[in-house]
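The following block contains the structure, expressed as structure tokens.
Note that one protein chain of the assembly has been removed; the remaining protein chains are unaltered in position.
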Amino acid sequence: MSEAIKVTVWNEFRHEKSNAAVKKLYPDGMHAVIAESLRAAGGIETRLAALDDPEHGLTEDVVNSTDVLIWWGHCAHGEVEDEIVQRVRKRVLEGMGLIVLHSGHFSKIFKAMLGTNCSLKWREEAEKERMWNIEPCHPITEGIGEYIELPNTEMYGERFDIPTPDKLIFVSWFEGGEVFRSGCCWERGHGRIFYFRPGHETYPIYYNEQVMRVIANAVRWARPRGFMEHNAPNCPPLEKLSPKDVEFGKAGERQDVE
Amino acid sequence: MSEAIKVTVWNEFRHEKSNAAVKKLYPDGMHAVIAESLRAAGGIETRLAALDDPEHGLTEDVVNSTDVLIWWGHCAHGEVEDEIVQRVRKRVLEGMGLIVLHSGHFSKIFKAMLGTNCSLKWREEAEKERMWNIEPCHPITEGIGEYIELPNTEMYGERFDIPTPDKLIFVSWFEGGEVFRSGCCWERGHGRIFYFRPGHETYPIYYNEQVMRVIANAVRWARPRGFMEHNAPNCPPLEKLSPKDVEFGKAGERQDVE
Amino acid sequence: MSEAIKVTVWNEFRHEKSNAAVKKLYPDGMHAVIAESLRAAGGIETRLAALDDPEHGLTEDVVNSTDVLIWWGHCAHGEVEDEIVQRVRKRVLEGMGLIVLHSGHFSKIFKAMLGTNCSLKWREEAEKERMWNIEPCHPITEGIGEYIELPNTEMYGERFDIPTPDKLIFVSWFEGGEVFRSGCCWERGHGRIFYFRPGHETYPIYYNEQVMRVIANAVRWARPRGFMEHNAPNCPPLEKLSPKDVEFGKAGERQDVE
Partner (left out) sequence: MSEAIKVTVWNEFRHEKSNAAVKKLYPDGMHAVIAESLRAAGGIETRLAALDDPEHGLTEDVVNSTDVLIWWGHCAHGEVEDEIVQRVRKRVLEGMGLIVLHSGHFSKIFKAMLGTNCSLKWREEAEKERMWNIEPCHPITEGIGEYIELPNTEMYGERFDIPTPDKLIFVSWFEGGEVFRSGCCWERGHGRIFYFRPGHETYPIYYNEQVMRVIANAVRWARPRGFMEHNAPNCPPLEKLSPKDVEFGKAGERQDVE
């Protein structure tokens, strides 16, 4: 347990190049700011990866040596190659943690892991958000009080089209009148998934200490408890079978029946 | 509630053409036998669809006029077009029911809905299975006693790689020493999904009255409670927003940010 | 399914006698207003029961002929006899539906069914509540739009100490800045339980058509799917046991071991 957790922070990294306001806030990208904060939290090693890197920075080597993958995407979800999505999905099912931030709700990987549309309402008016901590003894909320208040955020509103979370951690109140399930946990295969709402690119969200504390906590929570591949083995019986008084055809091999 | 439920029974329909033992059991296909039994149960209209039909028999018109889709596939999962899988998935999320039978656990549609590998152990030795009813007041087990005993079945064994079911209905005991979660319910989007294990093609499973009673019950349970499309609307505030004392860049349109 | 649902509406019925403001709103008690609205909804028969009735109006006969029990209590939770609580709990586990309203969150029966404290924050300032419908195709929200707006309510705020609901139906936004899980479904034994937040005694909440529509929908959802007693039978083996090569002491009867 004392070994460092290997985190890869993936960022679409496009807004930072094309939008002056975003560039000013995050000159090296949101992923750089997130990674720096995680390293400062201690016990975490970080790597950066971006859409425009070869294989989106998610080569087999990178994915297979990552404990927890953090995902930020927004305007270019469609440019992520399906092959890479399947590579990441396979690794999550084998045990890798996955933390999806903000507009990543519409990413291919999040929708592939959960099966739903992950749609929601939204509004960009820099309004106030109060994110209530409804699981105050959960490891993801360690050091967080009753709520996190963010003075300026994009609004995300229900209905959020997700499978019922295994555990609902944060519920947001918005100044404009909406609510949102802002922190949600699931397990899929042997991996853990956390969705965390905060993070619009034009607001300095990833400089907020409490937001970053939650992400660091989530990294520790999502750390693999083991890696295990999936297969469909043909298994001999463990108990002696009784003799059968009828005879049946054999279907033959599972994957190739004729 | 008194209107007939529109069921489409989809079958890969390949074993019946290539394997003499299967052909003898199901000369017109397993889907034909299932559909006939459902019609006899009352209140259910049926249509057949097969892999080798144009668009696999799942045109937009068929899918959009189906209340509950039953899926049987085995040796040709890979031949199902991704476009059709996405069409079905979209409709389940909008409210259509989906019942996946037996080897359909490895179908593209089941894996797309759940996000996991859906892998398991297996053995084809015509052994005895006792499927315990652990939810005796659930609508899916109406008229079923403490268990269903099947004298000859293919074994499926745990670990079954699925998300924790919303409700676990049947757990199987196998003569050879394994157990399996044989009846599992989930909701995804607005649709209901039921996985039901029985059904190897070389055994006369779909002539078993109790198995067919469960499937008819599941059709009634999975009937849509409504259909609703998903989108991500930009919404004006419901409450008056306070004036902001800082100014932020605008991200622009969600799908096209530059 | 066409037979009327037998609903018993239980009310503490004390505020209506001691508080002039409440008496003016509900001269015959909140239970009378709720019952009248349910009868008007159709397909529902109602009976009234109150704390000060003999056996709190919940005799064996009444409980055993009730399909769905609605519970409103507030200032006198401690006066409800434990024996009656256990009678109701037994019947819910056998299949009876239970709908707990508003301050009933602290009732003995709700805490006995769920096991937790069911504590929460509160404030009585007649503020605005917007209750978001996050399951728009669920039978409990049939006919309800995106949200229900209540101009004047008591605030209930998270953390609400409940087991994770099987299904979360409503999440409330409050003018004063809090959120709350206002509609929650569970199954316990063979019975269904719905908690529904609206209902402070000094506001005319049970005259609100949308609130009453939700309660009528919940009655239909919570209708028993069957009744079944629980026991712990000693069962002979279904399969032939192998001979044992060791001998063990016998524990004797389960309930009386010496």
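We just call them A, B and C in the order they show up, numbering each chain from 1.
We adopt the following convention: a contact is a pair of C-beta atoms (placed from the backbone, for glycine too) under 8 Å apart; a residue touches a chain by one contact, two chains touch by 3 or more.
If you're wondering where the values come from, they're calculated on a predicted model, not measured in any experiment.
For the chain that's not shown, point to the residue among C:31, C:74 or C:138 touching it.
C:74
From the listed residues B:43, B:151 or B:177, report the one that touches the chain absent from this view.
If we include the chain that is not displayed, B:177 is the one touching it.
With the missing chain put back, which residues of subunit B would touch it? List them for me.
The missing chain touches subunit B at positions 130, 132-136, 157-160, 164, 166-168, 171-174, 177-179, 181.
Could you please point out the subunit A residues that touch the chain left off the display?
Here the touching residues of subunit A are 1, 95, 130, 136-139, 142, 166-167, 175, 187, 190, 224-228, 238-239.
What residue numbers in subunit C mark contact with the hidden partner chain?
Given the touch definition above, subunit C has residues 14-15, 18-22, 74-75, 89, 93, 103, 106, 112-117, 119-128, 152, 154-155, 157, 161, 163-164, 166, 175-178, 186-189, 200-203, 230-239, 241-242, 244, 246, 248-252, 254-258 touching the missing chain.
By our rule, only the chains that are shown with their structure count from here on.
What kind of graph do the touching chains make: line, ring, star, complete, other?
complete
Among the chains, which is located farthest from subunit C on the basis of C-alpha centroids?
Result for the farthest chain: A.
Report the inter-centroid distance (CA atoms only) between subunit A and subunit C in whole Å.
36
Can you tell me which residues of subunit A touch two or more of the remaining chains?
Answer for subunit A, listing residues that touch two or more other chains: 157, 164, 166, 177-178.
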